[in-house]
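Take a look at chain A:
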Amino acid sequence: MKAALFCLTATFLAGSISEQAFAQASFLAGIPRNEVLIAENPEGRITNPTWFNIWVVNHGSNSNGLQQLGMDTLWYIDPDAGIDGVWDNSLASDKPSYNSDFTEMTVKLRDGIYWSDGVEFTADDVVYTVETQMKNPTTTWGPGFLASVDSVTAPDKNTVVFKLKRANSRFHSLFTVRWNACWIMPKHVFEKQADPTKFEFNPPVTLGPYTLKSFDPNGAWYIWQRRDDWQRTTLGRFGEPGPKYVAYIDPGPPDKRVILQLNHELDIIHDTTPEGVFTLAKQSPSSHFWFKGFPYAHPDPTLPAVVFNHDIDAFKNRDVRWALTLLIDMKAVSMASYRGAATISAIAVPPTGLYPKYYFDPLEDWLKNFEIDTGKSKYKPYDPTVAQQIADLLRPTMGDKIPKDPKEIATAFGRGWWKPNPQVATELLERAGFKKTGGKWMKPDGTPFSITMLVEGDQRPVMTRAGTMIVQEWRQFGIDAKTQAYPSDFFPRVASGDFEAAMAWSVETWGGHPDLSFFLDSWHSEFVKPAGQRQPPRNWQRWSNPELDKIIEQVRAIGFDDPKGVDLGQQFIKLAVQEMPIIPLMSYNVFTCMDTTYWTGYPSAETDPYTDPVPNWANTKYMMVKLKPVEKK
Partner candidate 1 sequence: MRSYLWYLARRFGQFVLVVFVGINIVFFVTHATPIDPVEQAISSATQFGQSDPRAVEIMRKALRELYGLDGSIWQQYLTFWRRLATGDFGPSLSAFPTSVSTLIGQALPWTAGLLSTSTLVAWCVGNFMGGLAGYYRKNRLLKGLGIVATGLQPIPSYIMSLVVLILFGYLWPILPISGGVEMNIHPGFTFSFLGSVAAHSLLPVLSLALITIGAWFVGMRSLVSNIVAEDYVVYAELAGVDRHKILTSYVMRNALAPQLTGLALSLGGIFNGAIITEVVFGYPGLGTLLVRGVNSGDYSLVLGIASISIIAVATAVFAIDLLYPLLDPRVKVR
Partner candidate 2 sequence: MEEAALSVQNLRAYYVTGHFGMQREVRAVDDVSLSVRKNEIYGIAGESSCGKSTFIKTVAAAIRPPLRVLGGSIKYSFLDRDLYDLDERKLADIRWNHLSFIPQGSMNVLNPVRRIRESFQDFAFPHMGLGRSEFFDVVNRHLERLQLSPSILSAFPHELSGGMRQRVAIALATVCRPEFIIADEPTTALDVVVQKDVLALILETQREIGSSMIFVTHDLTVHANISNRLGIMYAGRLIEEGPTREIFHDPLHPYSRHLVASLPRIGDLTPKIALTGAPPNLAQPPSGCRFHPRCPLATDLCRQASPELTTLSSGRRVACYAVASAPATRPMTNDRMTNDKFKSF
């Protein structure tokens, strides 16, 4: 009997030891570790890994390297400073030129750009891209072209002319990368296909500096190899891309990403939890972040906010929206969500990229003087020192990770926010007809004032945490508030209007460019759907306002780079402060962690903010030319 037990144990031990031998083998067969950059694909495991036809809706994957390394299009706007300025003419040789009434756009293309199979890129590819997608409205950009384009022609091999159905001063944005844009199709490959929407495009013929080397048939990893003729791509202007290979992998849940970087098996973490970052900052000296200290994260030009559903009676009233705003203690929300590593914003644009210069600095004084009149009292809600207070709150535990210089604090933590004031909130609610009875707030119709805040749960942990905190503050004030986690089907549900409030965002900006039309155009009241119908992006709050319409119409009438744009943008921000259609909270801080064990030259807020390091952005391609291998000592 004992012998049997012994045998069993011995077998187990022997088994595990021999397995260990396998385990010590490299995790990446056949490629030297120092030639490959390993980045996280935040889409995780790809359901449809053999599909590289990025032009159809529901294609395989965006951020498996395909759009970052394999694709190219006419222009890029960097959310940060850019290698050579914010605007980059990529396949185009110049900025778009419109006719006077914005019904025609002409594009000049670069010479000497080649597809990875050696065929030259020409204007025909651009025309083919537009026409093919217009023929197939189940493609990602086809509907956009159908809505705007009358005809597209290529007078010569370097010129494309778009005739538009109606005036559209922002038509070029379809070809301008913020996160992505319409990628150019290789005509010579697709024209051989009977149905271009059923074509896998495997392996992809690329216009970017890399080609696909191999990939996991189960969708966990993709390995890209630098093109030998990288000079014949648009990135050739900036020099040779550093990494010979780039792997985009599914590293699993946030804790596993941290473990993988601690083991130096994941060079770029796309995002993890604040706590995970603190762990890396403490335990992994080779980890590098956008900010050296707090908040570490890269603030993406997206504005998480409390999005109200303006179809709900209670939220139609500005006083209610403002009352709820004045119940939020931003310090607590920042601590609860980002552990203080948030970059807060009191106004309806994200405090990132060049926006402090365009919007935050000019409006600071106006904000300080902004006043709410409740009928009973007057109150100046803006507290310019909130970010400073958060920094002070963190300093005792985080020490020198917290900047001291007010300018640095403003970049890292943001500026002011709204000062909580339950008294003013009470007065506003009472003016709106709400009553507090028995410690509970009642709506004007006498029913309890209850708010269910939709959050994305584990799909977006930090936002969920912020939502829970805000709800807690409302609850403590006597409002029957709770959160509901609704992962995965979140945005379709928000679009359907089946929600009261949500932790979401309806504001996204270029980051590097002051033009707000990227999100603002869709806020026009002409697009607001009646209750029960699906709201198109991005005016999820279904807010309509005549003054807003006027601002939008003025923006439409001016060019993209017109200096009046900033002015109109400021008008919008002031209107949004007065009306508070959504409660702006902070920028979307992404905890991108970069390991410098094998590569250096990552962008950094303090020294070289040349691009967004968040690896699912198409702009990541600019990072490749800056990355250099670390010399082995």
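The candidate set was assembled so that all candidates are chains of the complex that A comes from, given by their letters.
The rule is simple: a residue touches a chain if its C-beta (ideal position, glycine included) is under 8 Å from a C-beta of that chain, and two chains touch if they have at least 3 such contacts; residues count from 1.
This one's a predicted model, so the numbers in the text were calculated from it and none came from an experiment.
Taking any copy into account, the candidate from 1 or 2 that touches chain A in the complex is 1.
Per the touch definition, chain A reaches candidate 1 in the complex via residues 1, 4-5, 8, 16, 19-20, 22-31, 44-45, 47-48, 50-51, 56-58, 60, 136-138, 140-144, 146-148, 173-174, 178-182, 197-198, 213-214, 216-221, 223, 247, 249-253, 255-256, 259-260, 262-263, 459, 487-489, 491-493, 495-496, 508, 519, 521-522, 527, 534, 536-538.
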